[in-house]
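On to chain A.
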Amino acid sequence: MSEHDETIYRTSTGRVGKMMAILCGTVIVGAIIFFALGDYWISELSPAGQAFAGITDEPAAPAVAQTGADIPITLDFIESKDFRTLAFNALPGELGNNPTINAKVGDRIIFNILNAGKSFHAFGVTLNDEGFGGILGSSAVASPNSPLKPGEGGTSEFIPGEPGTYYYICTVPGHREMGMVGTIIVE
Partner candidate 1 sequence: MSKIFHLSIIVATLCIIPTISLVFAAETAGEYIDRKAEIWNLFFRMMTVAFVVGGVIAGTMVWQVWRFRESNPKSKPTPYEEKGEL
Partner candidate 2 sequence: MVLTLAKARPVWQIMFSTHHTDVGLMYLIFSLLAMFIGGAMAIALRIELFAPGVQLIEDSMSYNRLFTAHGTTMIFLFLLPSAAAVGNYLVPIMVRYKDMAYPKLNAIAFWMIPPAAVLVWLGMADFGWYANPPYSVISAPAPAAEMWIFGLKMLGVSSILGSINFVVTILKCKHPDMSLGKVPLLAWSFLSSSIIVLAAMPTFAAALLMLLTDRLGASGFFNPAVGGDPIAYSHLFWFTFHPEVYVLVIPAIGMMYEIIPRFSRRPIFSHSSGVAAFVILSIVAFASWAHHMFATGMSFTEKTVFMVGTLAAVPASAMHVFNFLATMWNGRIKFATPMMWAVGGIALFFAAGAGGVVNTAMPLDFITHDSYWVVGHFHLFVFGTIAFGTIGFVYYLFPYITGRMYNEKWGVVHFILAFVGACITFFTQHILGLFGMPRRIYDYPEIPEWVSMNALISVGAMIILVGMVIFLANLIYSSAKGKPANLEDPFGLGGKYYYPYAQRNPHHGDGGY
């Protein structure tokens, strides 16, 4: 303390203020980046996960001559109070439960999907009569690994190329077995 008579402490109001400004500033900037990018951080599935779920880059389905007819369908994911029964639009036994869709080859079915439950759901059309794989073309809305959160929704289209029985399901594993499945009969 040869040059100064006054003691300068390692901490003072000004220095603490500066430190707090640096810390709070960094945290706020970080929080802005985090929230601005939102769900980017959890947007993808790892390559191993894609292999496990059977997601491959398959060529698109062959183009089908469209009939020009549009069939709009509104489907809401709903759950029973104890979560043990799941369904589309209405619980089993009620009117409008898992409506059956009749269509012709080449009709364009437009799905309007809403997650009206409290759990996570995702939508897709498949030919398989069990399980959650084999989702066809552009029929999917969300996927099991970035599913629709409660209140979220989306639209998708499906143009059947061959006659047969298709199933529209919740692609979250297990939900089909718990009741989230309906049929599409294509002539």
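Keep in mind that, in the parts below, contacts are C-beta pairs under 8 Å (C-beta built on N, C-alpha and C of every residue); 3 or more make two chains touch, one makes a residue touch a chain; residues count from 1.
Here is how the candidates were picked: all candidates are chains of the complex that A comes from, given by their letters.
All of these numbers come straight from a predicted model, not from anything done at the bench.
*Asks:* Pick from 1 or 2: which one touches chain A in this complex?
*Replies:* 2
*Asks:* Touching residues of chain A toward candidate 2 in the complex: what are they?
*Replies:* Where chain A meets candidate 2, its residues are 1-4, 7-13, 15-20, 22-23, 27, 30, 33-34, 40-53, 118, 120, 145-146, 149-150.
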